[in-house]
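Note that this complex is displayed minus one protein chain, with the remaining chains in position.
Think of it as A, B and C in the order they're written, each chain with its own count starting at 1.
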Amino acid sequence: MTTTTRVELDRVTIRFAGDSGDGMQLTGTQFTNTSAIVGNDLATFPDFPAEIRAPAGTLPGVSSFQVQIGETDIYTPGDDPDVLVAMNPAALKVNLPVIPKGSTVIVDTASFTRRNLEKAGYDANPLEDGSLEGYHLIEVDLTKLTLNALEGLELDNKAKTRCKNFCALGMMYWMYTRPLEPTKEWIERKFARKAILAEANKLALQAGYNYANTADLMASSFEVKPAQIAPGIYRSISGNQALALGLVAASKQVGLPIFLGTYPITPASDILHELSKYKEYGVITFQAEDEIAAVCAAIGASYGGGLGMTSTSGPGMALKSEAIGLAVKTELPLVIVNVQRAGPSTGMPTKTEQSDLLQSLFARNGESPLCVISCSRPTDCFDVAREATEIAVRFMTPVILLSDGFIANGTGPWKIPDPDALPQIDIHRPSDPEDFKPYQRAEDTLARAWAIPGMPGFEHRIGGLEGQNETGNVSYDPKNHETMSLLRAEKIQRIAQFIPEQEVVGPESGDLLVVSWGGTYGSVYSAVLQAQREGKSVAHAHVRYISPLPRNLGELLQRYKRILVPELNLGQLSKLLQYTYGIKVETLNKIQGQPFKVREIKSTIDALLA
Amino acid sequence: MTTTTRVELDRVTIRFAGDSGDGMQLTGTQFTNTSAIVGNDLATFPDFPAEIRAPAGTLPGVSSFQVQIGETDIYTPGDDPDVLVAMNPAALKVNLPVIPKGSTVIVDTASFTRRNLEKAGYDANPLEDGSLEGYHLIEVDLTKLTLNALEGLELDNKAKTRCKNFCALGMMYWMYTRPLEPTKEWIERKFARKAILAEANKLALQAGYNYANTADLMASSFEVKPAQIAPGIYRSISGNQALALGLVAASKQVGLPIFLGTYPITPASDILHELSKYKEYGVITFQAEDEIAAVCAAIGASYGGGLGMTSTSGPGMALKSEAIGLAVKTELPLVIVNVQRAGPSTGMPTKTEQSDLLQSLFARNGESPLCVISCSRPTDCFDVAREATEIAVRFMTPVILLSDGFIANGTGPWKIPDPDALPQIDIHRPSDPEDFKPYQRAEDTLARAWAIPGMPGFEHRIGGLEGQNETGNVSYDPKNHETMSLLRAEKIQRIAQFIPEQEVVGPESGDLLVVSWGGTYGSVYSAVLQAQREGKSVAHAHVRYISPLPRNLGELLQRYKRILVPELNLGQLSKLLQYTYGIKVETLNKIQGQPFKVREIKSTIDALLA
Amino acid sequence: MSDTSTLTKKDFTSNQEVRWCPGCGDYAILNAVQSVLPKLGIPKEKVVFVSGIGCSSRFPYYMDTYGFHTIHGRAAAIATGLKVTNPGLSVWMITGDGDSLSIGGNHFIHAIRRNIDINVLLFNNEIYGLTKGQYSPTSPTGLVTKSTPYGSLDRSFSASSLAIGAEASFFARAIDTDPKYLQEIIARATAHKGTSVIEILQNCVIFNDGAHNWTTDRASKDDHQLRLEHGKPMIFGAERNKGIRLNGIKPEVITIGENGMTEADVLVHDEKTPEPTLAYFLSRMRAPEFPTPLGVFRAVEDSTYDEQVHQQLEDIRLKKGQGDLKKLLFAGDTWEVKGDQNHA
Partner (left out) sequence: MSDTSTLTKKDFTSNQEVRWCPGCGDYAILNAVQSVLPKLGIPKEKVVFVSGIGCSSRFPYYMDTYGFHTIHGRAAAIATGLKVTNPGLSVWMITGDGDSLSIGGNHFIHAIRRNIDINVLLFNNEIYGLTKGQYSPTSPTGLVTKSTPYGSLDRSFSASSLAIGAEASFFARAIDTDPKYLQEIIARATAHKGTSVIEILQNCVIFNDGAHNWTTDRASKDDHQLRLEHGKPMIFGAERNKGIRLNGIKPEVITIGENGMTEADVLVHDEKTPEPTLAYFLSRMRAPEFPTPLGVFRAVEDSTYDEQVHQQLEDIRLKKGQGDLKKLLFAGDTWEVKGDQNHA
């Protein structure tokens, strides 16, 4: 063991990159979990290629996983990696442009063969031609290191080579002073039935660790101190997982079984995959023939007294719009999850975007108001899913829940709530069959009572044609149509009485209010905190409720000289704020399939306040 | 012939109402056509029941046709009828509430049987119980009159009774001093193969005329002088007919055949019905299995080099949204006609509304800008259809054309244009297969060249995934996605250079600007004219181009102290203006499935200027 | 649960005025359904009519049961979610030829594929009634309609071939003009577990009057209708001397007593044969060469999707126990952050 210095850092960003087949998502996840266990706060950004596997070694086949760990609150996966681990030339080529000079770049030299360089479109070997000048380049023959470590094992070379990601992980563990045990335990569980593979991966992990510890080429190891985190039991969770769990929790709160009608689509499919495992919780998942059938089946389920839900992404959302209109008109509870991705049309399915906000509000014929709420980060999905369900049931309305690809696949450490502390949600059922009217409304919420087939004496008919107030019977009466249209709109507005007021972080009034929604939460919040630390008069309002907007928002916006709305679209919340409150806002739009970097927002704040 | 006075009127509004089986639409149309021939200006409002025939004599079975004729420019079918012709008790019951006291009410006494009164829900006979006090009631036994007139004919009584609508029409012709010949000629053409029916209807018509001429009960006849109309050849045309003809004319201008992919839906079906007649013009109509297939087939047609078009109403529009996104991304020309009806969901299919404006703008996933333009009245549809086609082809973009049920079924006198004077529209085709790039753009329009299968050397692939600038090859490059998103948006904005500037009628600046769009044109224009005559400082801007808005509109809106936006929805153009120009507007919303009355707008103008 | 023994037709008649055109075949079908329902022993509150859009789809408004008039083509999907969520219900789907075979074609075949336990009444008038007379996927080629003024060009679907192509576990055909027979068939469909499709030949007096006359005309109906009976030979004709014979894999009409043909030569109907080929064979018999087969083509018991879903939930609950939310939330790799201080 050589003597190395140990440097303390308050945060660090690491990106693992390699071929789709190199196991980078898994490597990143292990690093993340271990960091969580040692008490760091963190946020992750898995970024993988389009759905089909590209040929090994090519640029489109590159898969990466970025994680920021830190001592203080971490809200984003980090703007600029401090370390890039590049398992092959393609990974280097794709990622180098975003790695700032001065960062550490670790490469597997064995993969820099002529063939691989060609596949990556390199004319010359970047390790030799000066391309990496200014970086702290660490060249390791990971392949050889791994093969050597596994020498005694009865595995072919191909299988052995596959362990090299653990070798790389071992190096990183040493560099950032993390224990190997959690990963070793995980390997044992994972390969419980294939002892030899368990052994191989553990050996590779240790080999990487030992190598880094011994080798001269690493001058120092770093320590990232544990974060100040609220006490409790934690787990690392992705947005889609948290969303699925939130729906199950809501189902328990309401006391009704989930019926998820859905059709696979990236990046929403994992919600289906998760929920289809929970059969012992009474969850029914129905993979329909298409998105229309999916939402219709969910509507049928709600009509039948279940918790009808559907999950999709943009193109599927477009297909569901006619049927969602039916749910609006018939006033049935329905939870519609849209995990947004880059559009238009098929767009870039694996890339993130926030461009379905206006689609959510307006993609139906006629005036058909509904509730729209959004998630801000992976762990938040649990609560938003529960809230969406509660609003749907309480107000007898479809609720669109907007997540996005960044949130869905990203992970964060989640303080697990006590399920017994979740309040029961009451359902408003009609009580008296005499004089029962399906569209009679509760005074406060304006919700109609939920009578379901099977309840004797409450037989009634509903449908998509305009209905007479209270009775719901088909009516073409002009005034009635206006009455009903206004009632439907007013009911959604009443939700504003139920949801909390908008909060701001920062001064109650001032020079600038930055208003964000959805998955940009972390970047915007971090940027605002930075600006505040510099003494700027800037506050942050993260809007969770899109329709209706919080009841105090209009008044609140008046208190700042300027409003900045950063969005991963061409300006959608900005439009909503402008027409709702008759104000002008500054926009910051990015539409690259990638999350905001903190500095992109920070520099806009600086410019506005200059 | 008794001596009757002849009173001159500058305008009069007549409503024919009866059972669906009574032929009221036909009667009204005849009255309209004859009035047009004698040179009156006019506008009509057919209003018929839901799609299925209700049982004869019931309230939901009532069908009506309102027409306003006049000496000066007529822009609406009239607020309040001067005359109601009610063929049965149900027709009286449904219509009387909107007939002002003092108006004339003509009823067929023979139909006021106990059974019919019951069906109409009358407890007592309204002809006897004082319900009609204050009206000028004219009771005629139309049935007997008709039967008597047809006594000699070899027809059964049922067939004879069916002629009573012509008897009523004859009376109205006498009352308003119209010639019988045009209708007689029409009857002869219509019943060319059934001479006895032609004879019967002509006899009934004459009988009504003679009866009115002779009978004491009509004190006076009226004359509505011919209007001051531009010289030319005219015909009466409905909005859907004009739209269909406009598309055919555009097809000639572009030199490409029409492919209409569509699925029947009220009130758009007539566009299909019309176009399917025009086979000798090379028009292909394709009744698809649903709206998705309809628009997709149209996209396929455009891809194949034809003029792909599709027509529908709200619910169908919702279904098409995913595919429209594909046309946006691939930048193919496509004309999408949405004849709006009352929503949400199935809503009130036969009733009018303007509630799909925001759906048109935003009902797609991702940022997917396209062009939206609107028709203002039946005859206008011809030009709007041509313009939509021209923009689609010139800018390689989908264009949504918004009509509505009021425009579609309403009619107006149309000055037939000289088809040879319509300019040719050039298509931008690629010329050089060497170095051909499917997404290379014209400098002015930013449109890509339209290469179609069959052109040797231009083989290329397009699709819904994000494409690399110029080549169109699939690309997940972040910056490229932003470039392409902005290019697609900018291309639509460029259309603003191509369309005319927004015009106003009235003062160039002043106290109030009333901004309207679509089918409310006539009511708003009439109201503004009235206010102007009273010396008020008010102007009218009717916005035909919704996306992009006219290039001078922002500046123009600044010139008035207040802006009023009346709409048949809950405020959609108002939102668009508010977020686009950062202004506040006053709204006037009506959502009853019925057009605005002139006085509803006028009184709002008065209130705002009080 | 309400008492079913006292139910009468009136109990199934809502207070809404029936609004079809006078003479429309839909009246007879409504009447048949209202008449047979009280006899089926199903509590009224358990009965749900789900429809799409079309003249026929207004049906639920006239039934004093639960009812859902949905959107065009989607009734099958909505009924699927309903039945799976609430399997104790008796779910009826009312649809037209446009609703279920044009826009709703996919949901129709997928409901059949999954064998959801619903009863589908497909009103086939070979036209779009509600939108006033455009041709439908079952309209005969060449039909002149509002949208085909020069005659339609499409080949038409056979509802039966299509349903059997999707392997319908139950398919039957009935006609609006024989409501008693229709009641019988409805009772059969109700008894069947799985998707029961009844194609009802229905007359649209206004836009396609007489479309089914060849089959339904009183005068010739005995010669033009083949009433299928399980286990019985396929005999028809006013004199009951005609039969269907299998010639290789093709049907052939024979006259018993002519050319040496006897009843033994006549094919015996078997609605329960596991493979649907016989039903498909029947679906290909059409006028004018063949009589129109009526009655139950196929009635084969198979597992239903709704039942399987609940069976699977049950099985897993038995194995794993009723789900405990706490266990679910706390699953996977967890760690504890203690007190207010950090741990290392």
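Everything that follows uses one rule, which is that a contact is a pair of C-beta atoms (placed from the backbone, for glycine too) under 8 Å apart; a residue touches a chain by one contact, two chains touch by 3 or more.
Given the structure is predicted, the values throughout are model-derived calculations rather than measurements.
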item: In the full complex, displayed partners of the excluded chain; value: A, B, C
item: Among B:V67, B:L132 or B:V248, the residue in touch with the chain that has been omitted; value: B:V248
item: Candidates C:G25, C:P38 or C:P137 - the one touching the absent chain; value: C:P137
item: Full-complex contact with the absent chain, from C:G25, C:G105, C:G243 or C:G295; value: C:G105
item: Sole contact to the chain not displayed, among B:G134, B:G255 or B:P419; value: B:P419
item: Touching the absent chain when the full complex is considered, from B:Y303, B:Y545 or B:Y581; value: B:Y303
item: Interface with the unshown chain - residue positions in chain B; value: 33, 36-39, 182, 186, 225-236, 245, 248-249, 252, 257, 259, 261, 278-282, 284, 286, 288-290, 292-294, 296-306, 308, 322-323, 325-326, 330, 415-420, 452-465, 473-474
item: Residue ranges of chain C at the interface with the undisplayed chain; value: 102-103, 105-106, 109-110, 113-115, 137, 150-151, 153-158, 161-167, 246, 248-250, 273, 275-278, 280-281, 284, 302-303, 305, 308-309, 312, 316
item: Absent-chain interface as seen on chain A, which is shown; value: 51-56, 58, 60, 263-266, 269, 272-273, 276-277, 279, 285, 287, 289-291, 315, 345-346
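One rule holds in what follows: only the chains that are shown with their structure count from here on.
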item: Chain A-chain C separation of Cα centroids, rounded to whole Å; value: 43
item: Length of the line joining the C-alpha centres of chain B and chain C, rounded to whole Å; value: 39
item: Whole-Å gap separating chain A and chain B, where each centre is the average of the chain's CA atoms; value: 46
item: Shared-contact residues (touching 2 or more other chains) in chain A; value: 292, 322, 325-326, 330, 463-465, 474
item: Per-residue overlap in chain C, given as positions that touch at least 2 other chains; value: 53, 71
